[in-house]
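Structure record follows, encoded as structure tokens.
Removed: one protein chain of the complex. Kept in place: all other protein chains.
By letter and in written order, the chains are A, B, C and D; residue numbering begins at 1 in each of them.
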Amino acid sequence: MDLSALTSLVISWQSLVILAVFGITLLIATYSTYAERVVAAFLQDRVGPDRAGPYGLLQPLADAVKLFTKEEFFPAGSNRALFVFGPCLAMTTALMASAVIPFGNTLLLNNGDVVRLQAIEVNIGMLYVFGVVSLGVYGLMIGGWASNNKFSLLGAIRAAAQAVSYELAMGMALIALLMVTGTLSLQKIALQQYDGLWNIVYQPLGFIIFIVCAFAETNRTPFDLPECETELVGGYHTEYSSMKMGLYLFAEYINVFVASAVMSTLYFGGFSFPGEHLLYNSLTSSQGELFAHNVVTILGTVVLFAKIFFFIFFFMWVRWTLPRFRYDQLMRLGWTMLFPLAILNIILTGAFILFFGSKAPKLDVSKEAAPTEIRTVARR
Amino acid sequence: MEQTIPEVIRTVPLQHYVFFAAALFSIGVLGVLTRRNAIIIFMCVELMLNAVNVLLAAFSAYRADPNGQVFVFFIMAVAAAEVAVGLGIIVMIYRNIQNTDVNLLDRLKW
Amino acid sequence: MLLATPVAYQPADYLPILIQFGLALAFVAFSMVVSHLVGPKRNSKVKDASFECGIESVGNARTPISVKYFLTAILFVLFDVEVIFMYPWAVNFRELGMFGFVEMLMFMGLLLAGFYYIIKKGILKWQN
Amino acid sequence: MLSIILLSVSGLANLFLGFLRSNRLILPLVLLVLAAVLAINIFDVDNSSAALAEWARTGYLRNMLFFDQYARVFTGVIVLTALLLLPFSQHYVQDDNPNLAEFYSLMLFSLVGAIMMVSYTNILILFLGIETLSIAMYVLAGSDKSNLRSNEAALKYFLMGSFATGILLFGVALLYGATGTFDLMQMGAAIRALPTADATLAPMMYVGILLMLIGIGFKISAAPFHFWTPDVYEGAPTIFTGFMSTVVKTAGVAGFFKLLVVAFGGDTIPFWLPTLTTMLVLTLLIGNVGAVAQTSVKRMLAYSSISHAGYLLLALVALRSGMLSANAIFFYSLAYSLATVAAFGVLQLVQNQRQREDYEGLNGLARTNPLLALAMTISMLSLAGIPLTAGFFGKFQLFNAAAQEGYIGLIVFAVVMSAIGIYYYLRPIIAMYMRPAVEGAEAPVPVTGLQSVVLVVLMGLTVLLGVLPGLLDGVLNVQ
């Protein structure tokens, strides 16, 4: 691991992808705030934001300007360093999670280079997402504690307790999925679904557990106890203002985005879509392999985003439809329902695979691909 | 693929892992010996355990022997149990004396 | 079809994480600094007091909280570490086959016994 | 293996027993289980030559536990100790005690840990055993939640214990790096070969061995790593102090001995032996001198437990005498456990009634409770190593093993130390027999029938072993 690897990486196409993923993440988060209002307005049959720009499309921009120019406020008795550090941590971890999500297959360039439409491919992608997202709760904790406000502290504690409670069931749901896929690489999981059925077919119960937990992990209604205004004013961000407040809000939407992307990838085929082989074969015969490959890849990316947007919409839909849990109900749901269900799911999955499934992993990607890795393949 | 992970780790010289782990461990030991806050002492102990984990994982990779990693799992599990018990004890003490400074605990002479 | 997955992972594969981290840090720092420079600053004693719905704030904000939260955290630590054991097992589930399944059933049985015990012990009774 | 399974399962089941309305059932059931384990232990052995050959062949990853005669015998000591100690916890058995089942379950679990520590053939199991034992004991040490001394004991025990675990584990990691295995036999073979085979790895191995010695030194409270012991033993509820100073010590020393003999034996012995010898000398000195200065019986027993760790180290230092050492450890730990159980049992009963644990608390006990006084006397004499009690032959066997290896200087030192010991072991006897009861404490201490029977059994065993030590000769023949 020397410096040259880093420099070559910085100036490569891959770094462009990283930048793009970063930008898209921010963009989607930004427009999620807009979408939230529009969806809310739609569901409540009223007019949403419509002043800033056409259909209010510039509303996020206006929000940003407002947040930037608001007064920076430090409550008395707060721990200043931690007060700033909290939102920063929440935002940083949120931004990092999207790095391992495969937004598409590869693009082949004319000069023979291959561009992977994924910022970072690591063999432990799933663990990475989990790890980084789990760190996010520290941001809430630190912020809530540093505020020197009883509401904030309570909100922070709730956030932590809730996050850890649901993370357990989420991890268990994931384990059942891992038993099916046999790998932790998000990209491999996505590619496996290229050929076969989507994992939702094998893991319906797991998906339900996962999505419920995803709601809780992102502190979205009906699990937004850490910030429920009826009880805790603003929860952990009661004392926050200006861009620090903005970072918390942003982080939440980024988490929603990441959760949607992960769910799409894990359970709904990621960037695969029905008929891709057909399209690839027909295009290959007419336009050549390179073109066909690129078109399928881009289409796949588009499809993936469609799936992601659907889940984001689903998040909002639920928010404006369901009432909030009471805190003890929330904890009981997590511990006494989801946790045993997740274990049951694991056992069922295991039994099913053992008695009906084949011995080999569903799709052994490593065997299918050329052992000499993609770069060589592309330089033909 | 399983065989390749050790190769990856082996691109870094073993000494680096050993020195790193030793440094981490020493920091932990120093912390235990010099700090007076029970929670910080406790965190330093965890640091020591994690140094051990790093070292074991590195050795495991260099020897292409899974036993070391299995050991790491067990250390983590045991450490979790220790965390549970240890934090419980610290909370219990905090409830009684509203502090976690070990110097305040002088009901029993050393 | 050309697949995007490398066969062998290199430490360099993890390098982009650093770049991503740098980017995130840059963004966060940027927004912090800008909002700090742009926003107005007018402090007063009343304004700085911590917010308690307009009522004068009472006592220390960092008060001890219900021990249930603590218990939840402890339980999480324990169970989460048990879950760690399942990750390698799940990834290699097919190779381990029946033997691994039965072993894990025993493990989960113990886990559930403990789980049932703590539920019975009233961990989720928030009323008392 | 059966004993471990039975103990674990009954420990778990016992937890659920706590949900019953009445707690009366728990103690009898636990005693029953322990008796059953003791009985099972007799058959729970796989020391046939075929099993040994199988172990030598597969060794690796499998057969991490091995129930040879050594494991079985020490399991017997451990379980017997627990069985005899538990009746003195009867005062805990009250229906309004919500944590009763947990106490006993933790005890059972810690026994599992102790058994693992004497039956391991893989460092992993040693580590797990130590931790299973220790973690349960951390909780039990602090089980008197509202008592600040108990809290403090728990915290100190916990911090020092986990610190020791860290050191121990770092040693394990280094040894693994040097030898590439956790299997005790393979590690032993690798360590014997290493100094010549691979000089670069040798320093790592030496550091690893030293760190492991230190870590285990902490666990068995050998000086200079003993400083937590008096506080913890004094602060913890008496019954658990009794448990700590018997079961934990026996398991620790037996496990340590196995480690030293199997893994660290051979040419490396001269490397670490000076360290161990220094520990031994310091332990004896600090244990005995410290005990003299105490005013609390409990604290005196804590120091006495340190000093007994020192005597046991004598057998470890003399490990090259092989079976002689193993036998000595076995006999001594049995004698020591019996005597200590009796001492803590009596102390617990006296404490229940008189609410004090200093020497004055024992005043006049001979008049009010002759049985308790006699039990305490025999126990003290046994701890002091006076003939007619098991302690004498325990010490004799230790010295015998040490003399076999020519450590005459150490023996003389140990003898001088046990002479000091006699002084403080006589003090409870003086208090009980030669001083009148303190004002207001003239009432007899209540003793249940079961407790009386146990005390008689303890006395009987101590005297029996003191008169006919040959009974246990050769119990440990196969290793």
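The rule we apply is simple: contacts are C-beta pairs under 8 Å (C-beta built on N, C-alpha and C of every residue); 3 or more make two chains touch, one makes a residue touch a chain.
FYI, contacts and distances are computed from a predicted model.
Only one chain is not pictured, and the protein name UniProt records for it, out of "Biotin-independent malonate decarboxylase subunit beta", "Sodium:proton antiporter", "Heme exporter protein D" or "NADH-quinone oxidoreductase subunit M", is "NADH-quinone oxidoreductase subunit M".
Within the full complex, the chain left out of the display contacts the shown chains D. Annotation: of D:L106, D:V232, D:I411 or D:A437, D:I411 touches the absent chain (contact as defined above). Within the full complex, the residue among D:I5, D:A293 or D:L388 touching the omitted chain is D:L388.
Residues touching the missing chain, restricted to subunit D, are 324, 327, 366, 370, 381, 386-388, 392-393, 396-397, 399-400, 403-404, 408, 411-412, 415-416, 418-419, 422-423, 426, 430, 433-435, 468-470, 473-474 (touch as defined at the top).
Quick note on the criterion: only the chains that are shown with their structure count from here on.
Rounded to a whole number, the gap between the C-alpha centres of subunit A and subunit B is 31 angstrom. Averaging C-alpha coordinates per chain places the centre of subunit A 53 Å away from that of subunit D. Residues of subunit B in contact with two or more other chains: 1, 5, 11-12, 81, 88. For subunit C, the set of residues that touch two or more other chains comprises 7-9, 11, 73, 80. The touching residues of subunit B, counted against subunit C in their complex, run 1, 4-5, 7-8, 11-12, 73, 76-77, 79-81, 83-84, 87-88, 91, 94-95. Note for the complex: subunit A touches subunit C at residues 1, 5-6, 9-10, 14-15, 18-19, 22, 26, 67-78, 84, 88, 91-92, 95-96, 99, 102, 105-106, 108, 114, 116-123, 127-128, 145, 147-154, 157-158, 160-161, 164-165, 167-168, 171-172, 175-176, 178-179, 182-185, 187-188, 191, 194, 233, 238-239, 242-244, 246-247, 277, 280, 293, 296, 327-328, 331-332, 335-336, 339-340, 343, 346-347, 350-351, 353-354, 357, 359-361, 365-366, 368-369, 371-374, 377-378.
For subunit C in complex with subunit B, the touching residues are 7-11, 64, 67, 70, 73-75, 77-78, 80-82, 84-85, 88.
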